[in-house]
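Note that one protein chain of the assembly has been removed; the remaining protein chains are unaltered in position.
Let's turn to chain A:
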């Protein structure tokens, strides 16, 4: 019983760690060469030297741009308690200039305990922002603008970017503009005036190397050996985990998984899955957890669908496939029936069913979305006459049939013959 409690507690701890992106990225941010330290150096030197700067964070989604930025900002807020105020904008919400200026004015008002009026016009808001920048410059307070989805701000006339970057060109204001984007060519999207005012600093968030991933895994999965867990349990858990991490097969699994998408978030999602499968009785992670997590995450729903099909339905699918191969691009149920009959005539199979039974099977396939109507007008006509198309690829069909328990050999031959 006590063992299970410990296991549950351990599971809770691991899951909460995996759900918190800040925790994961702390492990990756120790070296001097990491993006965390570069960003921190840049922003803190801008604050202390009171000069303006702009920087762009680029990287695929889930590579930790916002997480690292939040780490840096929280550290800086502790180091310089009264010298920073942060304004956050998102390209998805505030891409229109009016909205953006209103939001900036509102956040500035909230920070400095002023009263925000919703009736203020665009002009008023922009004047307010420039005045606030000047005031904060005089008071040596740096305003940090965080522009999420930066490439969406670069649509249209780019007035917001222009006024922000223009305001930063004068000595009277102290601001740092941090743009975050997943598009690599985000700075090419800028207007030439805006690009000239933007200091071409870019931080690229690349996927971590294997040593970093190893370190990350240890950081997240090893239990703390302090008093929160009974020492023998924690030590046993950690030892088991280290053996798993050193195992070649584990590396193979991680390798396969990261070949699809090597961002950290993707890895965390996988680890969550693996950890949730932990066996609560033994209270230890095992290699099997990781293996099953991999197969669970990489699902092929259509293949699984095929496994549930009946033989008649498989026949129908194969007929449709043959029709497609014969370059008949638009066919309906009647054509499929003709093909089915012709198959039966050429190869005497035992699976010849009546038309209404086939229609039922056809409808099942439609419901399961293995096939679908070729155009939307087919809703009004009856099923028999509306053109249909296959919604799974021949590759998947082939694979599905291979893994089907009792697929008649005829079908396989029929598939292959036309290839």
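Here is the rule we go by: a contact is a pair of C-beta atoms (placed from the backbone, for glycine too) under 8 Å apart; a residue touches a chain by one contact, two chains touch by 3 or more; residues count from 1.
Operating definition for what follows: contacts and distances are computed from a predicted model.
Choosing from "THUMP domain containing 3", "Non-structural maintenance of chromosomes element 1 homolog", "Cell division control protein 6-like protein" or "BBSome complex member BBS4", the protein name stored in UniProt for the chain missing from the display reads "Cell division control protein 6-like protein".
Set against the missing chain, the residues A:172, A:228, A:310 or A:403 yield one that touches it, A:172.
Residue in contact with the omitted chain (choice from A:3, A:30 or A:200): A:200. Along chain A, the points of touch with the absent chain fall at residues 32, 41-42, 44-45, 48-52, 58-61, 121-123, 126, 138, 140, 157, 159, 162-163, 166, 168-172, 182-186, 192-193, 195-197, 199-202, 204, 206-207, 209-210, 251, 255, 258-262, 298-303, 391, 393, 395-396.
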